[in-house]
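And then subunit A:
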Amino acid sequence: MSGKRALLTGAHFLNGDVACAEGAIAAGCRFFAGYPITPATEIAEHLSQRMPEFGGIYIQMEDEIASMAAVIGASYAGLKAMTATSGPGFSLMQENIGLAVMTEAPCVVVDIMRGGPSTGQPTLPGQQDVMQAKYGSHGDYGIIALSPCSVQEMFNLTVEAFNLSETYRLPVLLMGDEIVGHMWEKVVIPPADQIKRVNRKKPNVPREQYAPFMPDDDLVPPMACFGEGYHFHASGLTHDENGYPRTSSSAAQTKLVRRLCEKINGNADKIVKVEQVMLDDADIVVVAYGIVARAALSAVRKARAAGIKAGLLRLITLWPFPEKQVATIAKNVKGIVMPEMNCGQLVREVERAAKQTPVAFLSKLGEDPHTPMEILEVIRRSC
Partner candidate 1 sequence: MPERIKHAPLDGKTIRQPKAEIHLIKDQCKGCGYCIEFCPKKVFEESNEINARGVRPPKIIDESKCLLCSFCTAVCPDFAIYVVERKNEEKNKT
Partner candidate 2 sequence: MVETVVQHPFWKYLRSAMIPHIWCPGCGNGIVLNCFVHALDELQTDLDKLVVVSGIGCIGRTAGYTNTDSFHTTHGRALAFASGVKLANPDLEVVVVSGDGDLFAIGGNHFIHAARRNMGIKVICANNFNYGMTGGQQGPTTPLESLTTTSPYGNIEHPFNLVHLAAASGAVYVARWTALHVRRLTQSIKKALQKEGFCFIEVITPCPEIFGRYNKMRSGLEMMDWFKRASSVESFSDPAKAEITPNRIVVGEFVDIEKLSYEKLLHEKISQINEKAMEKVK
Partner candidate 3 sequence: MAEKKEYEPKPIAEEPRIGVYVCHCGLNIAGSVDCGEVSKFAATLPHVVLAQDNRYTCSDQGQEGIKKDIKEHKLNRVVVASCSPRLHEPTFRKACEDAGLNKYLFEMANIREHCSWVHLYDRQAATEKAKDLVKMAVAKAALLEPAEEAEVPITRRALVIGGGVAGIQAALDLADTGYQVYLVEKEPSIGGMMARIDKTFPTMDCSICILAPKMSDVGHHQGIELLTNSEVSEVKGYIGNFSIKVLRKPRYVTKDCSACGECAKVCPIVAPNEFDVGLAIRHAIYSPFAQAVPATYIIDMNLCLNKEGVVACDKCMKACERKAIQYEMKPETAELEVGTIIVATGADVFDPSVLPNYGYGKLPNVITSLEFERLINAGGPSHGHLLRPSDMQIPKRVAFVQCVGSRSDRQGRLYCSNVCCMNTIKDSLLIKEHWPDTEIYVFYVDIRAYGKGFEDLYKRARKAGVKFIRGLPSEIREDKRTHNLWLTGENTLQSELYRINVDMAILSVGLESRKDSEMIQRLLTLSRNQDGFFLEAHPKLRPVDAATGGIFFAGCAEGPKDIKDSVTQASAAAARAGILMAKGKVTVEAITPIAFPDKCKACGLCVKVCPYNAITLDKANKRINVVEAACGGCGTCAAECPFGALTQSHFTDEQIISQIDAVTEHDADKKIIAFCCNWCSYAGADLAGVSRMQYPPNIRIIRTMCSGRVAQKFVERAFARGAAAVMVTGCHLGDCHYINANYQTQKRVEKLWKKMEENGLRRERLQLLWASAAEGERFANKVREMKPVVESVTPEEIEKAKKVFEKALRVD
């Protein structure tokens, strides 16, 4: 690639993993720790080459557990940090995703989903990790998960993921799939100065008064980093505003865990993003995310051509779940069609939001994702 040390700008033909990596750099990520795994490996490979050019750190750890731990460490040491993996590695990372949530460490975890369970189908796409994204680590917590459907979005949403993680102090999950990861497309990258970059809030009190987990009104505490002289303590144990363990106080537990959920759910309106296509007069709406949304779109177009008033609601934010958006649309339509590359995960959230509106679920596993015709078929049946 030409123009070393310069951020990539302009139009390029890239694959999704590379676009993601470039997005990370563009977002100001300067630390990557990971472990090779198909189909996410290209992200690591690309960053191992690019990170040094920006004075950033690339390290391959001994496993995904360590990678996630290292990412949290780097984050606390003041860097924007990320790791990338796929299902099996994502499972291993859950332990420390929980730690990142508990210690409110801003960072990004990319999961290029493949077929599971277990080792499953490394080279084939899937959407089987979306529930793990929400509930993968033990305990209650709010999380943010984004779902790109194109190489362009792999770039854009990676930047977005960092901005959200810095804003809300938590790990943000980018839930791509094998197809967006390995697909080659044209990507247009705006000039560096036009890319929005958010940095974590810093404390504005003298170090003596600093309490590392004392939230502002937005429920997010300002974050000091190691070496800045604040001498603060952070712990995976339930803790008070000072970060000191409170292992036997239910008050402390309630206060902390509620806030960890609330800072996300309470800010859902600011966080959630969806794409709405031809919804104004729609009788049938297809709700989809990731690569499946692209087949859905063409299915909707075909339906319109065939005189069916179909529309598309594409979920860009998976978590927090775009409940309002689904509910509003559900009121005005006869039915909802939901294709997913799993045995039915996010569809349950859709059903919950859609209330009485019937939801037709179209499940697909393995090599080939949904075709427009398959989705069109369901749309027809739903009329």
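The rule is simple: contacts are C-beta pairs under 8 Å (C-beta built on N, C-alpha and C of every residue); 3 or more make two chains touch, one makes a residue touch a chain; residues count from 1.
How these were chosen: all candidates are chains of the complex that A comes from, given by their letters.
Computed from a predicted model, the values in this text were never measured in an experiment.
Q: Given the candidates 1, 2 or 3, which is the one that touches subunit A in this complex?
A: Answer for subunit A among the listed options: 2.
Q: Please output the residues of subunit A touching candidate 2 within their complex, sorted ascending.
A: My answer: residues 4-5, 30-31, 33, 52-53, 55, 57, 59, 61-63, 65-67, 69-79, 81, 95-96, 98-99, 103, 226-237, 242, 244-245.
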